[in-house]
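All protein chains but one are shown at their positions in the complex.
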Amino acid sequence: MSQRNVIPFGPQHPVLPEPIHLDLVTEDETVVEAIPSIGFVHRGLEKLVEKKDYQDFVYVAERICGICSFMHGMTYCQAVEEVMGIAVPERALYLRTVWAELSRVHSHLMWLGLAADAFGFESLFMNCWKLREGILDIIEATTGGRVIFGSCKIGGVRRDIDGDTMKGIVEKLDRIAAEIRHTTDVFLNDYSVQHRLKEVGVMSGEEAYALGTVGPVLRASGVAMDARKIGYAAYRNLKFEPVVEKSGDCHARCRVRVREIFQSIDLIGQAARKMPEGEIAVKVTGAPSGEYFSRVEQPRGEVIYYVKANGTKNLQRFRVRTPTFANLPAMVRMLKGASIADVPNIILTVDPCISCIER
Amino acid sequence: MIEEQTTIAVGKDELLGTVSDFHSQGYRLVQICCTALGDTIEIHYSFDKDYRFTNLRLTVKPGEEIQSVSIIYWSAFAYENEMSELFGVKIRNIVVDYKGHFYRTAVATPFVATETDEKNDTGKE
Partner (left out) sequence: MGFLSMTRNIAQNLFEGPSTRRYPAVKRYYEPKSRGMIGIDIEACIFCGLCSKRCPTGALTVAKDRKEWEIDRLRCIFCGYCVEVCPKKCLSMANHYSPCVTDRGDAIHLEKQAPKGTTEQPVEEKLEKE
């Protein structure tokens, strides 16, 4: 047996601007064990709920993560709405779907850029982020913020998108989609990208499922599990199939996200066509009592919000299980046996959002 | 109602048996969540199979020791370490036991408010 060394990875690392620390136990160039430790920026938001009014807490929930912020707000609202038995207007559900899919597109484009950065393809990275700006512009025009939408509230949404704007968005997305395709073709076809990602960090479907993995990581291993299929918001009225890839390596995870971008653009088009007229919010009075687990498919996977209320203005317990937390065991498993040079790629293809973990 | 959710109450002794039943039926461990309710602690084990969501609810007293399910579901280690560090739940035989080093907290078990904490807490952030 050759000598074992421990190489620290993070909490500050060029490939990942967020604080997670991994102790990589290595033998020569091979990682034999990875031990993660988190908690560098833990914010205790789950505890904060005891001091905040349940309706005001939407703003806190939205700020759990800066990338899937809208979906955090939406999941929280869904959980409280279920507890209180509020029927959200159809139009609000469709608007939520549109915004949720927009944030998926921008998140995946950002991830593609970061992945390109991780394997050293700087111009591709810049290209992806350039395209992401187009999506962010749409988001800013409709909600007023680039990443923090502030548009969800308990009982509906705060803002409306009128018909002409919606049509404009769909047209603009079609234009952007053509540009995105030029860039994603590089991810799918380029020799150097494939050379770097294929057969790296392979995880079989059974293993991924057993580890409780969620989101694109699970779907890249051939398991068709997409929480949108539960049929929250307007998804029950839209046609889509979970994007599945078989090979379970880093390149498969990349392909899943690439295909999901186009799937999301298609879903926005469908939602825009089917969106009914009507109210966008109902008035909410009283206080919630009961408990519910709300599930939403975020760009990184399924998120779980648990809300327990006892009839007062403050919730009794609020718990978030973010997708990255569920993917942590998978990440540890994938790193085992990987080469040191592949570690950044493997970690990045999980798309870890550390601030999500540190809620 | 978005989806049906069933919750089954289990005792401390039946926990491992019930969880292994779920495992053999091919359920996926979704999450483990801990709720401090003053004199008791509620632990929810959530499972999912083909979008069917099922919960196990275990109620324990603070300080009571429970068995780890990480022998059955390896990925449970993250949740269980979190529970033991933030809520002070005593869990035996966690496969990867961080022994209090998973999170870096200034206060031990910050999510369970003790009486001294309440006194010091003026309600201001």
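Just so it is clear, A and B label the chains in written order, and each chain counts residues from 1 on its own.
The rule is short, and it goes like this: a contact is a pair of C-beta atoms (placed from the backbone, for glycine too) under 8 Å apart; a residue touches a chain by one contact, two chains touch by 3 or more.
A quick note: this is a predicted structure, and the numbers were derived from the prediction, not measured.
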item	value
Contact list for the unshown chain, restricted to visible chains	A
Residue, one of A:Pro11, A:Gly145 or A:Gly168, that touches the chain absent here	A:Gly145
Residue touching the undisplayed chain, where the options are A:His182, A:Lys274 or A:Lys336	A:His182
Contacts of chain A with the absent chain, listed as residue ranges	52, 56, 59-60, 63, 123-124, 127, 130, 133, 137, 140-145, 148, 150, 158-159, 182-183, 185-186, 189-192, 194
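The definition used in the following text is that only the chains that are shown with their structure count from here on.
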item	value
Chain centre separation in whole Å, for chain B relative to chain A (CA means)	24
Contact footprint of chain B on chain A as seen in their complex	35, 37-40, 42, 44, 46-47, 51, 78, 82, 209-212, 225, 227, 229-232, 292-295, 302, 304, 306, 308, 316-317, 319, 321, 325-326, 328-330
In the complex, chain B residues that touch chain A	1-3, 5, 28-31, 33-37, 44, 46, 51, 53, 55, 73-75, 77-79, 96, 98, 101-105, 110-111, 123, 125
